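Only one protein chain is missing from this complex, and each of the others stays in its spot.
Each chain carries a letter (A and B) given by its place in the written order, and its residues are counted from 1.
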């Protein structure tokens, strides 16, 4: 095996098989390879059971992979015990030691590393200041609120100055407002400490707002890796487009090959869009699916010219914008258009109105199904 | 109507608790009775306790009981703690079979266990003595020690061990610093229950105790056979006090939380 070209975490050909009484063998990780760069905020995103937590636990050393290697910088740590890896974890349940105070919890990792007591004391104070818990040193962890416990867990994991911080859905137990606050807080901590964060979540919004890069996972496989913008604007698969944000899916036919290629939308014919389809091996006449975000789907109430013709089924007012669900002949699901409200007034399109639907060429993403 | 009340259940519950406690209370009251006839109250006296505490047979039986209960408690609690920690790790094939074996002493009627154990000792040629009593007691104390420890482990966040490993504690340190302190109330509670169960056991002891291995329950049984007497009242009341004291202790420990 050649040495890694860049520092960071390298996951190579990772397979993890669990044997379950009911389901038999489950491949929680199915040949996953990826590279997490040093100092980045990297998110593993996917629905429950997609393998994201298993991957995190393999990196931490809690699970032995069935196959594959974990490299941390230049070092193969696959067979290393968790207590030898310079990696710390913020657990979903926080896993704070209930028989210890806040300070004792934060000091634990330092003690295990035999850090000089005076230095450890300073480090504990520094960490508690970092997470705004100064003054709480002597509290038992059971007396803290959920948000405070979360901060203790963070301070405890950061205190030994790990190379990598693993976070397993750490915000899932917090209420909405607290979660929003902690998202910003985590981003700040990552930037201040410069530590690589590997963050596991099933919340696509959380992934988009916090991460430098996101890996979308499903059934033990990584479907796509990219910056939040890449993932949002250029999903490569229907699953990714559907899981992240809202998407309209449209059947289309490739009418002219080329860069960009020309597609005919819908079964009625006539309406064409141009889009890049270089990642696909498609011939003229093949059926594809196009993805268009609702906010780039436009409605023309006049009802003339190019576009798909449809009838507005429902209008949902959202304050800043309004959602229109439009029924188009030949399409199974209605299309959604999100239109910004001016002066908090919805545009004058009523339920039942006949409209034309259009979208600009650069709003169209061609999906492999 | 108060929908959370079922008329009639309250008096039945009160009668039930009276039924549970009146005989015990009467025994305790009569143990302080001055009268020789044991059931006719004539006045308060500690005479029978004095008689009990100066009776050498009772004292040596008490000593035997303490030796047996102490040894059986130590052995069974150690085995139960190891077992509970082992069972708490990942689920494995045959786990329910192991659970069933651990619970076996609770299911098999005492008299059957007594017969089987007696035959075993005789046939392997082990002379009946305090040692055979200790072995038999260790066996039936295991589930009593095991259950509170297991319950305690079930109540702990399984990530705690991983958190310790994540923070550079090796298995031994993690056990000493995290697992053991958190299990301690469960272990103590289990040990106390094992101790009471051993101290109180009669049937199995009756079968496997050799000569000179008379324990307190065996002595009490012998005395009851001879007829009721104020001394039996006093020693019985003492046994009650000890049991109630220990079970209360165990109860308090069982309710210790980390909050």
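We take it that a residue touches a chain if its C-beta (ideal position, glycine included) is under 8 Å from a C-beta of that chain, and two chains touch if they have at least 3 such contacts.
The rule we apply is simple: contacts and distances are computed from a predicted model.
Visitor: Which one, "Sulfite reductase, dissimilatory-type subunit beta", "Spermidine/putrescine transport system permease protein", "Heme exporter protein B" or "Iron-regulated ABC transporter membrane component SufB", is the UniProt name for the chain you do not see?
Guide: Of the names offered in "Sulfite reductase, dissimilatory-type subunit beta", "Spermidine/putrescine transport system permease protein", "Heme exporter protein B" or "Iron-regulated ABC transporter membrane component SufB", the one UniProt assigns to the missing chain is "Spermidine/putrescine transport system permease protein".
Visitor: Quickly run down the residues of subunit B that touch the omitted chain.
Guide: Within subunit B, the residues that touch the unshown chain are 3-10, 12-13, 16-17, 19-21, 23-24, 26-27, 30, 38-40, 75, 79-80, 82-83, 85-87, 89-90, 92, 96, 98-102, 104-105, 107-113, 115-120, 123, 135-136, 138-139, 142, 146, 170-172, 193, 196-197, 200, 202-203, 207, 217, 220-221, 224, 228, 232-233, 236, 239-240, 243-244, 246-248, 251, 255.
As a working rule, only the chains that are shown with their structure count from here on.
Visitor: Please report how many Å separate the Cα centroid of subunit A from that of subunit B, as a whole number.
Guide: So the centroids are 55 Å from each other.
Visitor: Can you check the complex and tell me which residues of subunit B touch subunit A?
Guide: 91, 157, 159-160, 162-170, 173-174, 177-178, 181-182, 257-259
Visitor: If you look only at subunit A, which of its residues touch subunit B in the complex?
Guide: 21, 60-62, 81-84, 87-89, 91-93, 95-99, 108-109, 112-113, 140, 142-143, 156-157, 160
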